[in-house]
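With one protein chain removed, the remaining protein chains of the complex are shown where they sit.
Right, chain A next:
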Amino acid sequence: MVILSDKWEVNKISFNSRLLVGTGRFETLEKTKLSIQASNPSLVTVAIRRLETQKNEKENGSLLSAINWKQIWMLPNTAGSKTADEAIRLGFLGKEIAKSLGQDNNRFLKLEVIADEKYLMPDPLGTIKAADYLIKKGFKIFPYINTDPILASHLEELGCATLMPLGSAIGSNQGLKNLENIKIIIEQSKIPVIIDAGIGKPSDASKAMEIGADAVLINTAIASAERPELMAEAMKYAVIGGRLSYLSNPQAISIKKGTLSSPKKGVLF
């Protein structure tokens, strides 16, 4: 067996696992817990919501107590925000929650600004506006974006900690729909690229790692499985396998370049 030290870093914090796991859509807290144990992720995403005051403490069955936050790094997301202002507000709340769990240095925030209720596509302008503000306030932003290499480049220049281009629509399990753009984003970025959303099966996760992604975030594919803890374990090994494949031959990734349809000669600029 080849033993490989293959850590990756975000803001000088090192992680072993290149799998991030979401906590949404699980039938029970117990299944969430078992899946997280089986997948051994580096970070776990959570959403921020009002506490249901009509339920008692036992019924609320909190993720706060179900997961060992001393061992797992929380990545709060701004899911539910349609505007930059809403995302900013959720960002500060997420930071306080992480702090209350003893993660004082945790400034990570998965930034989702989604006004599109049908396809759940991220709003690029809202994302840039919120990222700009939150970065200046010390947050380490993981922006959820479409597979737009130019947008990705702007967000990296702004100071985002990672990039999170989508594989396909949230919850769709459709896999990687725009491979070429994902490859371009991976090639041009100097910060970690985490493929998020749409990874439906372990082969999708493996593919993402084979083309050089630094990590993947998976939620629905695990949570909606009949045996989520088995799917979680499968994803763990798929990520490892894909990563080993990439490391064995990183130069094998090829990207088709564009060609201009108008002449360069005579351009005014």
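For the reader, a short list of remarks on this structure follows.
Here is the rule we use: contacts are C-beta pairs under 8 Å (C-beta built on N, C-alpha and C of every residue); 3 or more make two chains touch, one makes a residue touch a chain; residues count from 1.
Just so we're on the same page, contacts and distances are computed from a predicted model.
Look at the chain that isn't drawn here: its UniProt entry, checked against "Thiamine biosynthesis protein", "DNA replication complex GINS protein SLD5", "Centromere protein N" or "CCT-beta", names it "Thiamine biosynthesis protein". Checked against the hidden chain, the listed residues A:Phe92, A:Tyr133 or A:Tyr237 yield one contact partner: A:Phe92. Within the complete assembly, residues 22-26, 32, 45-51, 53, 56-57, 60, 62-65, 74, 76-77, 79, 89, 92-93, 96-97, 100, 170-171, 196-197, 217, 219-220, 223 of chain A touch the chain that is not shown.
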